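Removed from the display is one protein chain of the complex; every other protein chain stays in position.
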Amino acid sequence: MKDKTRPTPLVEYSHVRANTQAMVECLDREDMAIQTMPDVSPTKWHLAHTSWFWETFLLQEHLEGYVEYDSNYNYLFNSYYNSIGTRHARAERGFLSRPGLEDVLGYRRHVDSAMERLLRVDQDQDFFTIEPLLRLGLAHEEQHQELILTDIKHVLSRHPFGPVAFPERLASISSAPEALASWIGFDGGVFAFGIEDAPFQFDNEGPSHQAVLTPFALADRPVTNGEFAAFIRDGGYNTPSLWLSDGWGRVEAEGWRAPLYWREQDGEWLEFTLHGETVPLADAPVAHLSFYEACAYAEWAGARLPGEREWEHAALRAAGPDGCFALPGFSAHPAVSTPGEGLRQMFGGVWEWTRSDYAPYPRYRPAAGAVGEYNGKFMSGQYVLRGGSCATPMGHVRPTYRNFFPPQTRWQFSGLRLAKDI
Amino acid sequence: MKDKTRPTPLVEYSHVRANTQAMVECLDREDMAIQTMPDVSPTKWHLAHTSWFWETFLLQEHLEGYVEYDSNYNYLFNSYYNSIGTRHARAERGFLSRPGLEDVLGYRRHVDSAMERLLRVDQDQDFFTIEPLLRLGLAHEEQHQELILTDIKHVLSRHPFGPVAFPERLASISSAPEALASWIGFDGGVFAFGIEDAPFQFDNEGPSHQAVLTPFALADRPVTNGEFAAFIRDGGYNTPSLWLSDGWGRVEAEGWRAPLYWREQDGEWLEFTLHGETVPLADAPVAHLSFYEACAYAEWAGARLPGEREWEHAALRAAGPDGCFALPGFSAHPAVSTPGEGLRQMFGGVWEWTRSDYAPYPRYRPAAGAVGEYNGKFMSGQYVLRGGSCATPMGHVRPTYRNFFPPQTRWQFSGLRLAKDI
Amino acid sequence: MKDKTRPTPLVEYSHVRANTQAMVECLDREDMAIQTMPDVSPTKWHLAHTSWFWETFLLQEHLEGYVEYDSNYNYLFNSYYNSIGTRHARAERGFLSRPGLEDVLGYRRHVDSAMERLLRVDQDQDFFTIEPLLRLGLAHEEQHQELILTDIKHVLSRHPFGPVAFPERLASISSAPEALASWIGFDGGVFAFGIEDAPFQFDNEGPSHQAVLTPFALADRPVTNGEFAAFIRDGGYNTPSLWLSDGWGRVEAEGWRAPLYWREQDGEWLEFTLHGETVPLADAPVAHLSFYEACAYAEWAGARLPGEREWEHAALRAAGPDGCFALPGFSAHPAVSTPGEGLRQMFGGVWEWTRSDYAPYPRYRPAAGAVGEYNGKFMSGQYVLRGGSCATPMGHVRPTYRNFFPPQTRWQFSGLRLAKDI
Partner (left out) sequence: MKDKTRPTPLVEYSHVRANTQAMVECLDREDMAIQTMPDVSPTKWHLAHTSWFWETFLLQEHLEGYVEYDSNYNYLFNSYYNSIGTRHARAERGFLSRPGLEDVLGYRRHVDSAMERLLRVDQDQDFFTIEPLLRLGLAHEEQHQELILTDIKHVLSRHPFGPVAFPERLASISSAPEALASWIGFDGGVFAFGIEDAPFQFDNEGPSHQAVLTPFALADRPVTNGEFAAFIRDGGYNTPSLWLSDGWGRVEAEGWRAPLYWREQDGEWLEFTLHGETVPLADAPVAHLSFYEACAYAEWAGARLPGEREWEHAALRAAGPDGCFALPGFSAHPAVSTPGEGLRQMFGGVWEWTRSDYAPYPRYRPAAGAVGEYNGKFMSGQYVLRGGSCATPMGHVRPTYRNFFPPQTRWQFSGLRLAKDI
């Protein structure tokens, strides 16, 4: 029997789709067409690809009589599903002048209207079949909401005059000096990790399994801009002994001297944000670090990155009121954390790099078919990030959620929280 | 005293500017924003850069009280004039989402209205001063008209579904078998070349000077698609002895097997044109060849490329009615030449590669100041093309006109005409 | 008190050093000078670098009155120790014509004679201080013995006529059909891993710690050439669903179609070995696979790679007579395994890729100073291999030994052993 107290699937669907649309309202049409590096996709492509996902995995399979919008779109807007057929080269998404924005918006309306039919008709009867795909599709669209924000940030940052796209400006507050981070300790033992049989989860969050932790402590908040600036002043970017060998190679090859989007002017640091360029707030979490920079900072601070299981274990047991995962909705820049007890800002500030490579949990097997290409095939050469950033949609993440990126990645809102052995 | 029979400068100016605008009418807004390789500039950039040229070299210097449209545009839309200040990287012109198309069109209107004031006020009195710059600006804008066409052709060709941008389609005519080209002979001697003190000329067309020619002959028409297809069938792209060493290196590195925009399907050649994909017309001039392919074809045909002075000498003496330089206006694809006497299609079909490197004529000196960066500094590593293509604006070229590109260039409408010693 | 039954340190030292020298006897002087890719070092460089290690970490610090051989060598033959000063670029080791081989051999003799003094004088008294460095130096030289073999294999393979450097030829035996591999099962539980306080170990093998295993099985022998050839015939290199995403990217970018050193001729596979080119023996372990190829093979076989702790756990409990780690000395190519009980060929055939990224064990801290650069700073972007190959010196490895390479690496003798959940 249907649960009458929670929103209907259609309401949930409409809510997520409307959020996507709302995000791009302040953008110009050309902003949405441009690709500034292979990792970045044009906004227009995200708008189309998220619709393609619904069309391919739900409508084509489960809505009788569904007529596809345009048969070329399967080629153009397939991201990486080899099973679905050939696809357009990722680095050339910025070459797609056609379809224009109007056609893409038409595609969204076409898909929305078909989804409405699918979710209305025989809902009670068939919903059991399609619910896992619906949940996956919603989570997928939420992931792209975050990418829309981080990708457009990169696009706008490459413009020589850094146009302001987002209306509100960062308050030029003079924050009170932040207290030092406190350490919160945890005992060792054999504990359970991961999740399975949840209403929704990604397959990479399971199976549930046991592992050993030794006693450790986590900082109660992420590393701040002020702390990271001290690392820079102390020559952090000039001291190879602080760095992993690959990390030092990147520092030299790319000329890294500060987080992405920071630049020096007259001896002061400025940070490009979606509200314009500003002085980095000393007490806000530092963002746009690579895994290598996070490791080097931790080494400099006499600490280390947490393992992903340490992070998960702590999040389930010690998240304070500000650290919980009821996020207030995404915003365009990480905020200063609220003082308080327990672990703060575990969610909603920055994604936190862990020391764990992105690998399958014991006994993990990807799902059969194209949906199985969602996670498993990316399990090499990447590191796990936990938590969620200011750009992550409300309700999208949870303590078992595993985000992952290659170690040199910097265009996400990625920072760190220190850990140590005790 | 003013010449009453020719169009006023303002009429000339308005005519050229309106032509530019007319060319882009059939394009979508996103088509105009995209850059598909470093050589290509977005249409929007061409629209702005041509306006910047008027603003920088005429309005700022010669129109009292002129207020510039946007002080950032000097950085964004300077193409290569180092004297004018720093400029935006060429390969990143496709990153410029802002200014949007509306702003660029506003820029054009702003410049046009100021130019109108400049050309009306005190025209008789001051015109002597600005006329050389006006002529240069008109020629400059015409050069960009051609680039708009060849650049958008490249952009559209990179789209996976080759969208049709230009309304008319190539007539699927079945042309009568073309007669073999005839040779037209010329005596040797010491002759004059180049031009100086013309109403308008580019500085690279002078000084006028003497040089020696030995007896030679030119084909009466350019090499056709049908002839070039025979070269391909005969293994031209697999026979290193036909190629310059650098050319053969390109064949191997780039995998050239046919002109740019040709592709094989089921054993037949198709050619991407601005009217869509079509079977290459056997009797139309072959286009989109590099210098290396032109040389290899000539070698295969037992002939050679003409020197640029041979070409100029012949054009002045033997152009037939179809070969004259009263072009009927640009079109999107080269047409079949009209049978007739004399040299045919010397202008208006394809740019014709010559064997001459792009070098200064004897006693050439570039003009002082930024205008001097127009031609002289490009005089290395390029080869001269003569004539003019279907994409060249009517009235832009003449027998002394020297176009030039690096030898691997293929995205222009570039072909060849055979020459031989006699 | 001294242990009289085991070889003296000087005997051990002399033995290892003599082995290095013996390996290069069959090489020509120019063979030893050449570098064919950045990963490969010239033999001459290995001969000098191993001597530099003794000079820098033992002689300069602990032998009174030691006079260095040549002050330039610290720059030339430092591999990656940033603390020791600047060093010569890795990719340019092949540019070092000087010092010539004679000088390098003189360097080895100089170091050997000084080491003899160090190990003789006051041995009972001071040996406690230098013993850890001596052990590290011996292990280090043994690691380079393996690299000398794999590097010269690559050098000789790039020669157009594959000169034969090593005297014995592979017998062209026709082996009996190999029985299918058997599975050997292991229970789950919490077990101890790693080693500490051993007479010698690398720092990355500790600290000793506990972790959870779930029930699993290992194949009793590595995957063979015959089995891998079946994977190729079945289209393994053309089936993206078998591959990690990064692995498939490599397949396409590098055109991989078989293990490194295999090439097809008239429909048959040939393998380049240090004894010349030969048909791959069906029953010998397949070698020269990347991590990606190992994963794809396991996926195709319905199995997976073992975790490094599964491998270690099994090696300590179930190695058969042929699987033990008393290797018979290195050889130039992996041999067919001897049939028998238990896990076979855990050591001495091929290095076996595991699914574990190369990461610090819990509570690991690198040693202080330059010696600390041995392992810790490489702990990102690499995967662990366990066991040891035909090229690994006798006595160098043990069940806790962790080798590591980036996932695309193929020039080592690297293969795999299947694992599965039970």
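Per-chain residue numbering starts at 1, and chain names A, B and C are given in the order in which the chains are listed.
The working rule: a residue touches a chain if its C-beta (ideal position, glycine included) is under 8 Å from a C-beta of that chain, and two chains touch if they have at least 3 such contacts.
All values derive from a computational prediction rather than experimental measurement.
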Visible chains in contact with the missing one: B, C
Which residue of B:60, B:113, B:129 or B:210 touches the chain not shown here: B:210
Contact partner of the left-out chain, one of B:102, B:116 or B:246: B:246
Candidates C:7, C:85 or C:100 - the one touching the absent chain: C:100
For chain C, residues in touch with the removed chain: 28-31, 33-34, 36, 44, 72, 75-76, 88, 92, 94-98, 100-101, 155-156, 158-161, 163
Residues of chain B (touch criterion as defined above) contacting the omitted chain: 80, 82-83, 190, 209-212, 214, 240-241, 243-248, 291-292, 295, 355-357, 359-360, 362-363, 373, 377-381, 383, 407, 421
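Here is the rule we use: only the chains that are shown with their structure count from here on.
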Partition of the remaining chains by touching, absent chain A: B | C
Longest centre-to-centre distance from chain C, chain (CA-based): B
Inter-centroid spacing, chain B versus chain A (mean Cα positions, whole Å): 48
Rounded Å distance, chain B centre to chain C centre (Cα mean): 60
Junction residues of chain C - those touching two or more other chains: none
